[in-house]
Structure formats: structure tokens, C-alpha cells
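Questions regarding the structure given below will be posed in turn.
Excluded from the complex is one protein chain; the other protein chains are retained at their positions.
Right, subunit A next:
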Amino acid sequence: MADAVVEQGRLARAASPRKRASLHNKLGRKSTVAFFLTLPLILLIAALVLYPALYSVHLATLNKSMQKFVGFGNFTFLFKRETFWMVVKQSCLFAITAVIFKALIGFIVAHFVHNIPAKGQRKWRGMLLVPWVIPPAMSTLAWLWLFDPSYSAFNYTLSFFGIGPIPWLGDASWARFSVILVNVWYGAPFFMIMYLAALKSVPDQLYEAAAIDGANWWQRIWFITLPMMRNIIAITTLFSLIVTFANFDIVRILTSGGPLDSTHLFATWAFQVGIQSSDIPLGACVSLFMVPILAVAAIFILRDVSKRGNES
């Protein structure tokens, strides 16, 4: 398309050589055309991403009444609070555990689906994607009922085995387990579909060659499947890590960060501090802490991707 525009630019230039020759020259350049074509998106990103991001940096430097510039005051205040360090720990625990289980379950399920004959595969793929397609706010409500201490299906079923009742959302450890469980349930299908796509792109002949070379099924996964899927695994993990780290809805609906702040993540705590307790600068400050942590993860993972990118 850019070429067509370039062509038009040249034709127009030929038709009126003297008129605005320099503008035509500039328009004729591919890079200029490309810039103008991407301009709407650049403006959109600037308005919806860049402006709020910079604004929150600005907010984080103000005092509670947003009247006075306090520099790094909010940050140093946070460092001294125990709850902040608990949220850091919980966010890391939540994101890392959930992503590991999502990746593991996604990988295993993708293998099962991959081995289903093509006829029935669409049906299974569709069904397995359901948790990911339902709006999480809705499905989390259903989970909330399942976790109810007195009347829930979980505790009712467990009572037959003489177990429980379990305080799913009432005890700090169980509550952490529950929010991770729901997040894994919600996110695993995304991994499944990405890994399935990656599995399908590995040529069958590599597996045949490996089978003849003497590899058993585990060695085939270890030496062929995993290296061939490496980039997809890395990018999916990074993507999921960011989304999981910044999770809000599941924790907000299930526990609202409780009991005793033991399930708060950055997003839910920032919401509580900033909106519910009306300290917007401190809330902005909390949410900004996600940036350096995720940036470090992104650098490590993307460096590996670009290093391996040339091989496959």
C-alpha cells in the first residue's frame, strides 16, 4: 500500500513539477508515508497510554490533598510500611505460581488436544476455551458461590469424605490458594491455545527423525518440542506474567484483598489506597511499582527470544 502511495506521489510530482515540490518530495519518501499511516495509532496510544502513565507519575509526587509537590515522599513512606512489602511478596507469589501452573496445565492439555483426531478437535478446543471467553467478573462470581463456607458445592461434596468445612476465603493461606486457583482456571486456556498453535507448527518429520534416532516420548518433548516452542513459551509467559501481576477483578470480587490484606495485589491495594481511602497520590505511587518489576522480567525474557529468534 505504501508503494501505491509512493507511486501516486511520484505521478502528482510529475504532473505539477514546480508546485510544492519539496512537500511532494517528502511525501514521496517511504518512511514519511509509513509515519503518516501509523499516525492515528500513535495518537491513540499517546492519548490512552502515554498520557495516563505520565499523569500518574505526576500524581505520585503530590501530597494527599494533591496541593503540594513532595518529590519521592510517597515512595519513602511506602517503603516503611509493612503492608507494602506484604503486597510485593503476595503479588510475586500470586503471579509466579499462577503463571507456572497455567503454563504447565496449558502445555499438558495442548498435548492432549493435539492428539485428538482432527474431526473432534474443534469441539474440544471450543469447550476448553470457555473459561477464558467468559468475562472474568461473571465467572468469578460463580466461583464466589462455590467457595461459600456453609452452602457451597465444594464444602458439601467434601463433607461426604469427612473433610471440612474449609474456610476457602476466610483463612489467609486458603484465600491465597483460592485466588490463584481461579486465576489458573481462567488463564490456562490461553496457554493451551498458544501452545497448541506452536505444537501444530512443529514439522512431523522432526518427530519421525527423532523416533528413528532413538528418542522416547519424553526425549522427544525435551529435545524437539520444547526447543521448537521456546519462543512461544517465552512470549506467552511474559504476556501472562504482566497480565497476572496486574490482576484486579478476581481478587477484588473474591476477597477484596482480605482477610487482613493477605490476598492484596498491587492493583487491588492501589485501588483501596487510592480510590477507597481517597489518597490518590499514594495509590498512583503503589501502581507505579509494578513497572520496574515487570520491566526486569520483560528484559530477561525478550533477550532470550531475540537471541533464539534467528534459529527457527
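Please note the rule applied: contacts are C-beta pairs under 8 Å (C-beta built on N, C-alpha and C of every residue); 3 or more make two chains touch, one makes a residue touch a chain; residues count from 1.
Going forward, contacts and distances are computed from a predicted model.
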{"item": "Listed names \"3-oxoacyl-[acyl-carrier-protein] synthase 2\", \"Na+/H+ antiporter subunit C\", \"sn-glycerol-3-phosphate ABC transporter ATP-binding protein UgpC\" or \"Oxidoreductase\", with the criterion being the UniProt name of the chain not displayed", "value": "\"sn-glycerol-3-phosphate ABC transporter ATP-binding protein UgpC\""}
{"item": "Residue in contact with the excluded chain [from A:M86, A:L206 or A:I221]", "value": "A:L206"}
{"item": "Listed residues A:A60, A:L128, A:I224 or A:A267, member touching the removed chain", "value": "A:I224"}
{"item": "Absent-chain interface as seen on subunit A, which is shown", "value": "203, 205-206, 208-216, 219, 223-224, 227-228, 230, 308, 310-312"}
